[in-house]
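Of the protein chains in this complex, all but one are displayed in their positions.
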Amino acid sequence: MFRTLAKTLALAAALVAPAVALAGPTVDAIKQRGALRCGVNTGLLGFSAPDSAGRWNGIDADFCRAVATAILGDPNKVQYVPTNAQTRFTALQSGEIDLLSRNTTWTSSRDATLGSVFAGTLFYDGQGFMVKKSSGVTKAADLNGATVCVQPGTTTELNLTDYFRSKKMTFKPVVIAELNQIEQAFFAGRCDVYTTDISGLAATRLKAPKQDDYLILPEAISKEPLGPMIRRGDWELLTIVKWTLFGLLEAEEYGITAANVDKMRAESKDPPVQRLLGTTGDAGKGMGIDNDWLVKIVKAVGNYGEMYSRNIGPLGIQRGVNAQWRDGGLMYAPPIR
Amino acid sequence: MLIKSERARGVLYQALLLIAVGGIVWYLLSNTLHNLASRGIQVGFAFLGREAGFEIAEKLIEYDATRSYAHALAVGLLNTLHVALLGIVIATVLGTLLGVARLSNNWLLARIAGAYVEFMRNIPLLLQLLVWYGMFTELLPGVRQAIKLGDWVFISQRGFRFAWPEAHPGWTAALWALAAGLALSLVWRAIARRRQAATGAQWPMALPLAGFIIGLPVVAWALSGAPTAIETPVLRGFDYQGGKVISPEFAALLLGLSTYTAAFIAEVVRAGILAVHRGQTEAAMALGLSPNQRLRLVTLPQALRVIIPPMTSQYLNLTKNSSLAVAIGYPDLVAIANTTMNQTGQAIEAISMLMAVYLSISIAISVFMNWYNARVRLVER
Partner (left out) sequence: MRDARAVSPLGWMRVNLFSTPLNSALTLVILAALAWLVPKAGGWLVWDAVWGPKPASACDAVRGEGACWAVVWNKIRFMLFGVYPFEEQWRAAVAAVVLTALLVVSALRFFWRKRLIAIWVVGIALAFWLMGGGLGLTPVPAERWGGLSVTLILAIFGIGFAFPLGVLLALGRRSRLPVIRAVSVLYIEIVRGVPLITVLFMASIMFALFMPEGLRIEQLLRAQVAIILFIAAYLAEAVRGGLQAVPRGQYEAAEALGLSYWRTMGFIVLPQALKISIPPIVNIFISVFKDTSLVVIIGIYDFAYAVKKSVETDISWKKYFIEAFLFSIVVYWIYCFAMSRYSQWLEREFARGERR
């Protein structure tokens, strides 16, 4: 009996072996694995949502591709891991994903206590409310006593409470973790109001049976800077992710697009552009990646402006605060030199 | 084995096990502490004192977002106990009826009860909860088209709202009087039984008990002002205000848990009743006991001996299964612990607290069961 037991255990150990992988710091692990594990949303249009062929689209998904291009040179070497609001941080903490690019709001407590750190802001947003037009509500002040659908474990939940408290109004929360379920509950009428980032409201409205029945209220009750997150203590990866983001912004600032990047690399005499595209200087090598990292990135996903218009444009949200600083927006990238 | 003495070998094995277990625990612990430190997460329960910042939809005690996490978790615990206790009561009643129905000599009744048991026992509870919740949110009308029963009851997607007496000290006094009445009845019964064992004289039961349980609360109610005001729900703004409401989440969880556990309890009750030897029933009949007396004095006490242990384990299962509330949005302990975990990052503390709470509940129920078993154990020659 023991021989069979021993044999069983040995076989089990052999079977289990492929599932655990030993690796060093994250960038090495990514290179060894040959793919970037990116935590994304389960299906938020414009940010990260799978289409019917299983391809992930959205500004967060494209950002994952940009980082994968920076580290591995290939935008397709991404493993997308869908996470809901409650599993996203633990997935990052536990090492299941390397990068969380999932419309996550940058707050102090998330930088300090969750064992992770933000690498920048990809999208400046604010929290808003969406109601059925038939309810007759036109502004947030009308929402006293409403039933509000909200996802747990989000800044949305906390801001909602703060807002209603400060306005001396009351509300009844309906708390559901899964995005699809909460959208369903709102459309079915279980709650009067759905609250999340305004971009999320626009994305959800696209899934409604009749989009014109729904109204996004004009008020933005909070600041929601959405950005990518990585584990604490990973300086190499932090640098790469941060500068990927800034690189995308700089590319737009200097007019480098997916269409003209090769031409600009070959012909441009503008020193900033030359430094950006790796013709001069060693920006890439300094970070531990190839010097033409930005060339590959822009060829793969375009510059920030192209990413924005491709993904957020269909939601009907103007650039607004997400425009370049020269155009009056908040997007200001430090120089790459 | 090199060591001949059995005692020495025993000591050796125990030492090896201790080293192995200790080694594993030390290894896991040191990894955990190292990982937590490198991520910058503090260990400790200090976060319990911080402001929670989130609202809870259903609460049995005072709570708002400015209270601490500890307070929020307490609300969750009370919600869990609330649904578990109600679920136990409903499941017991329903299960007992089903168990007895399965033994009925009415063929239709027996078959239908049997079909119910065989059906409910064999499907996962999570799916049942999702179906109940789905039915409530999809099939019930919206708030403005709520089903009305007069002016007293309103049924809609937002829940089951009904009129309720307005809060008044009279009702609280009546509740306390009811508790006192129940205690008095138990005392009366104990004294009466002792008197009967000693002298054979039977004390009156029905009237005094009715007096205690019904009379005392009525007197208390009358004396503190005889309040009769009833709060009826009124549609104001988004939803009905006033009265009491049972939310669809609570209703789905309660009905799902009760109907599922009732199927198991039915089997337990049926096994218990079947376990009573036929000879006992026949002897009772021979002694001239009425069917009621037969049930009360002969069948039930013996059946209970067989029923209670598996029944308490079903109660325990129901309490543990209430943790599935997290799937349908009812704010029980697990759901609130989950939110806390996500807002603060203190996963280990939250999960250990969860396990400690459920463990205490299990131990409490086990202790009760052991006490009961010891009390009714058949003392054999």
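So that you can tell them apart, the chains are marked A and B in the order they are listed, and the count of residues begins at 1 in each.
Note that in this section contacts are C-beta pairs under 8 Å (C-beta built on N, C-alpha and C of every residue); 3 or more make two chains touch, one makes a residue touch a chain.
Here the structure is a predicted model, which means the values were calculated and not measured.
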Seminar exercise, completed: Among A:S94, A:N260 or A:T280, contact with the omitted chain is made only by A:S94
Seminar exercise, completed: The listed residue (B:A46, B:I61 or B:I123) that touches the chain absent from the view is B:I123
For this session: Sort through B:N105, B:T199 or B:N292 and give me the one touching the missing partner chain.
Result: B:N105
Exercise. Can you list where chain B touches the absent chain?
Worked result: 10, 13-14, 17-18, 21, 28, 31-32, 34-36, 38, 104-109, 112, 118-119, 121-128, 130-131, 134-135, 138, 320-321, 323-324, 326-327, 334, 338, 341, 347-348, 351, 354-355, 358-359, 361-363
Seminar exercise, completed: Absent-chain interface residues of chain A come out as 1, 4-5, 7-8, 11-12, 15-16, 18-25, 29, 43, 50, 54, 79, 81-84, 87, 90, 93-96, 178, 180-181, 184, 207
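Throughout what follows, only the chains that are shown with their structure count from here on.
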Problem set entry | Between chain B and chain A, distance of the C-alpha-averaged centres to the nearest whole Å | 42
Problem set entry | In the complex, chain B residues that touch chain A | 36, 38-42, 53-57, 64-66, 137-138, 142-143, 157-158, 236-239, 241, 248, 326, 329, 331, 335, 338-339, 341-347
Seminar exercise, completed: Given the complex, residues on chain A that touch chain B span 85-86, 89-90, 93, 109, 112-116, 135, 144-147, 152-153, 157-158, 160-162, 165, 171-177, 185, 188-190, 192, 231-233
